[in-house]
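Complex shown without one protein chain; remaining protein chains in place.
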Amino acid sequence: MSLIRIVLRYAVLVIVASVFAGPFLWLLSTALKSGAENIFQYPPALIPREATLDNFKRVFEALPFLSYFLNSALVAALAVSCNLMLCSLAAYPLARMSFAGRQGIFLVLISTLMLPFQLLMIPLYTIAVTLGLNNSFLGLVIPHACTAFGIFLMRQAFMAIPHQLEESAHLEGVTRLQIWWHVLLPLVKPTLATLAVFTFVGVWGDFLWPLIIIDDQTRYTLPLGVNKLAGAFGKDWRLVAAGAVLSIVPMMLVFLFTQRFFISGALRGAVKG
Amino acid sequence: MLWQAHDERSDGDVDIVEIEFWTMQLSPILDGYINSSITAFEQSHPHVNIKWVDVAWADMERKLLSSVAAGTAPDVANLNPQFASKLAEFNALEDPTRYLGAETTALYHAGVWRSNQLNGRYFGIPWYLSTSVAIYNTSIFDEANVPFPATLEDIIEIGGIIREKAGKYTYFPSFDGGEPMENYVLMGGDIRNDLPAYGLTDASVEKLLRYYAGLYESGAVPPSVLIEGHQKAVDLFQSGELAMLLIGMQMLHTIRLNAPELVADLVVRPHPNADQGRANIAAMNLVVPTQTQHPQEAFAFIVFITSPERQTEMARHVPIIPSTPSSLEDRFFDITDPRDNFEIARAHSIEQIRGGAVLLPPLTNYSRLRTAFIQHTQRAMLAEVSVEEGAKNLIDDWRTISRMSGASPN
Amino acid sequence: MRAHREWHETLHRCVPYAFLTPAMLLIGTFVLLPMISALLISFSEYNMIEAPRFVGLEQYRRLVSDPFFWNALLNSLLYLLVVVPILTFAPIFLAVLVNRRLPGIAVFRAIYYLPVVTSLVVTGLMWKWVYEENGVLNFILQKLGILDDPIAWLAVADTSLFAVMAVTVWSGMGFYMVIYLAGLQSIPKSLYESADLAGVSRVRQTVFITIPMLQPYIALVAVISSIAAMKVFEEVFIMTNGGPLSQTETLVFFVYQNAFVEFDMGYASAAGIALFVVTLALSMINLMLSRGSPNTGITMYR
Partner (left out) sequence: MTSISLKGVTQMYGSECAIHTLDLEIASGEFVVFLGPSGCGKSTLLRMIAGLEQVASGRITFDEVDVTSTPAAKRGVAMVFQSYALYPHMTVSQNLSFGLRMTGHPRKEIARRVERAVNMLKLGDYLQRKPAQLSGGECQRVAIGRAIVQEPRVLLSDEPLSNLDAELRSSMRVEIAALHRELGNTMVYVTHDQVEAMTLADRIVVLNDGRIEQVGTPDEIYRLPKNVFVAGFVGAPKINMLSGVVVAAGSENGGLSLRLPSIDSIPLAPMHVPVRSGDKVSVGIRPEDIAIDQSSKLHMLVSFVEQIGGATNYFGDVGKTRVRMSVSGAVHFSAGDRIPVRFAAERFHYFDADGQRLTSEAARA
């Protein structure tokens, strides 16, 4: 690429980035503003007069944020591993095998995406209570443990893998389960990473369900904590902003870590021609 | 579950009763107070174990509703009267008069106590109260060179001048909660459960709609009143874009926190219409859902935590007004520093509460009524319909709803 | 010998179901069961406190004659019409933009993804601030001389729905960008190399190579984003609460309002089922239009 091209590209990258990052600058700036500063002044002041980390400290003092963090992390880890495992298992026959009811099962799965959660929440809660899952980490995982969306996504990925890879393994006497684990899963790593991030985002930001299923404050997840922050201090926006920033950071880290998997050329050289 | 019951019985006399207690947004500020209250109660009632759950203000309805639907309702819950009355409508709440004697019920603010009934049944016990006072940003009034409004209607003209001279908005009449209907009563109207169309009259509804239309037309209120609630009012006021707030005294703390440099310009006055003998009291209730297995213990706990002593103690921790008038005799509520806005606001609040009432009674089909009321008020405000037509439509809707619920005797 | 083979056959036939069982158990219990329950509730009157009472098609009759339902349905369809095409195609360019090995590109990717990982509660708060009368958008537009008087974007009937749509687009772009990034990896480099040799411009390469090659992913995104568009709720709930004057009420908002504000679960469920039917129909059309039909990609071997 020529120099002009590179400069142009970065210019576009930066302009687009400013649209995406803009509102966050306000969030960060509010989180960094000290108590002596009016956060509602006009015209808006983006740079804090004297930046301080005090608000973050106060967040940790006010609420057991660290334990909310750990709860969220535990629930997210559980949900992500469950979802990756179960979705890719279920997606395999849906993408690659022929059996009675395949079309029907697939349609039912897709159709489950189309009812709003708000409607399913009360019956789901009743079921969770019946199974004794209320107020437990397992209960928090339920709506994310196996998602139709995940199955859909994995199915799409499996369908893109050349059949011969699977057939040749099959001729070698390799079992379906072994093919799934040793041949297919390594090849859909980008999609697995994608699904992992999506699931993580879903669990990490889930608010409605934890709110209903969790009573015990020691089992609170981050969004519940941030929500509490928003209400508890007569809407001290500085604390709310600090809490929001704290809840976003882990997800950014997860994304930065996993994104290299999206970009790996996993299928390159798998099949020629 | 079976074996558990068996276990308890074999243990003989030690039957531990667990009472689940839901509050609205009291944690973590009141952690110390609530926990010590619970400990004190448990000491005097060794067979009761209180499990405290704190829920954010905005989430209480969803959470309580789900738990009622799934049969896991708490034993004691802290609700506002409107939501409580919705539950009461379906007989989901215990009647406290079945468990409490007259000497206990007499402890509470009589007007507030009376307002906790629907169709002749009581459904809640008042806990703590608040009322709106007026907070003015004097610098804006000075800039426009206008006096503070003496009545709600005055805001129209004064707001127009402020808009013109200072380029700011004056007032933010929020549409969340029951504010428009409370204003209707404040302006002389009446809302009653036992009349057709709940007692609305053309003249007074037109008066209210004219008021809202006037506010909007003169530029006294920002367009965002259509989509946002009182939180927005506070934010606007804090940013110096709004000249006045009609709001509970506790908001002074928030303003102090978020916009410290504003404090010097603030003046606190009674609510503009309060001196006409009508001040609205906002009450927080404690209720006992009928799903509870232990109503006796639940009410015992409520009586304990709403006792005059506990409420006085509570007021020392957070800016509330106790629902037990005897608490207000405490020296704590006296003004010690006449320049302290908050103490002035509290004095005004106590004054208003002593002579005030819950202006909006519990209504059957409350949320439908509220939705219709707001819809028509906003239409009139935006001049999409004439004030007369808006009033007619509003009353028609209320009449339909009242017939639907069979609440009125016609 | 023969019995052995038959046993083997049976076992073999069970394989697909064995793979599906764990997922179907979970989805059956925690999604299908609630779905069926919602369907049953839509035929009853249910306030969540007293037991449901069967009323037949009454709730649906109410729905048909309720102007607020039609308003919500129209708003949702308008939402779909505006948001889905943008969310289906714009992220392709975003993905192409960051699908390069350049220094610091990971940071840009992360920034574009930032809105996705932000809870809609926080997003709503931030954008309310942007849209305010004295907010940043008006500030910038006035500075640039595009606007004379500030507009209360969310509170004015003409702009409110579109302002909310913009937030949906903003917070969804990164999500679909990631899907496309995964898709871009499957396009052979040689296609671009030969286009380079032929002197085809980068923009044309995107249009004539990337987009056709991403076909299955585009189908996926189109379906998912339509379903998401029909389910828009949080943005509305947080930013406008359906206002001004029902201008931004969507179907799910309508469902929520009736369920959790009016306690009218039967009616809310009927509206939810209606939403389901509309979404299903739209998705079927979408799947049929795109080549990613559920039929492709199966070989029969054993």
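The letters A, B and C name the chains in turn, as written, and every chain counts its residues from 1.
Following the convention adopted for this analysis, contacts are C-beta pairs under 8 Å (C-beta built on N, C-alpha and C of every residue); 3 or more make two chains touch, one makes a residue touch a chain.
A quick note: this is a predicted structure, and the numbers were derived from the prediction, not measured.
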item	value
Contacting the left-out chain in the complete assembly, out of A:Ala45, A:Ala160 or A:Val183	A:Val183
Chain not shown, touching residues in subunit A	162, 164-165, 167-175, 178, 182-183, 186-187, 265-273
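By definition in this document, only the chains that are shown with their structure count from here on.
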item	value
Chain contact graph, described as a line, ring, star, complete graph or other shape	complete
Relative to subunit C, chain with the most remote C-alpha centre	B
Between A-C and A-B, the pair with more C-beta contacts	A-C
Rounded Å distance between subunit B and subunit C, as computed from the means of their C-alpha atoms	38
Approximate Å spacing (C-alpha centroids) for the pair subunit A, subunit B	38
Inter-chain centre distance, subunit A versus subunit C - centres from mean C-alpha coordinates, in Å	15
Where subunit C touches two or more other chains, by residue	48, 134, 260
For subunit A, residues that touch 2 or more chains besides their own	42, 122, 126, 227, 230
Interface residues, subunit B side, partner subunit A - complex	20, 25, 27-29, 53-54, 56-59, 62-63, 65-67, 69-72, 231, 234-236, 238-241, 250-251, 253-254, 257-262
For the subunit C and subunit B complex, residues of the former touching the latter	47-50, 128, 132-134, 152, 154-156, 160, 239-241, 243-246, 260-263
For the subunit C and subunit A complex, residues of the former touching the latter	13, 15-17, 19-20, 22-24, 26-27, 29-35, 37-38, 41, 48, 94, 97-100, 102, 105-106, 108-123, 125-127, 129-130, 134-136, 139, 170, 173-175, 178-179, 181-182, 185-186, 189, 216-217, 220, 223-224, 227, 230-231, 233, 251-252, 255-256, 259-260, 265, 268-269, 272-273, 275-276, 279-280, 283, 292, 294, 296-301
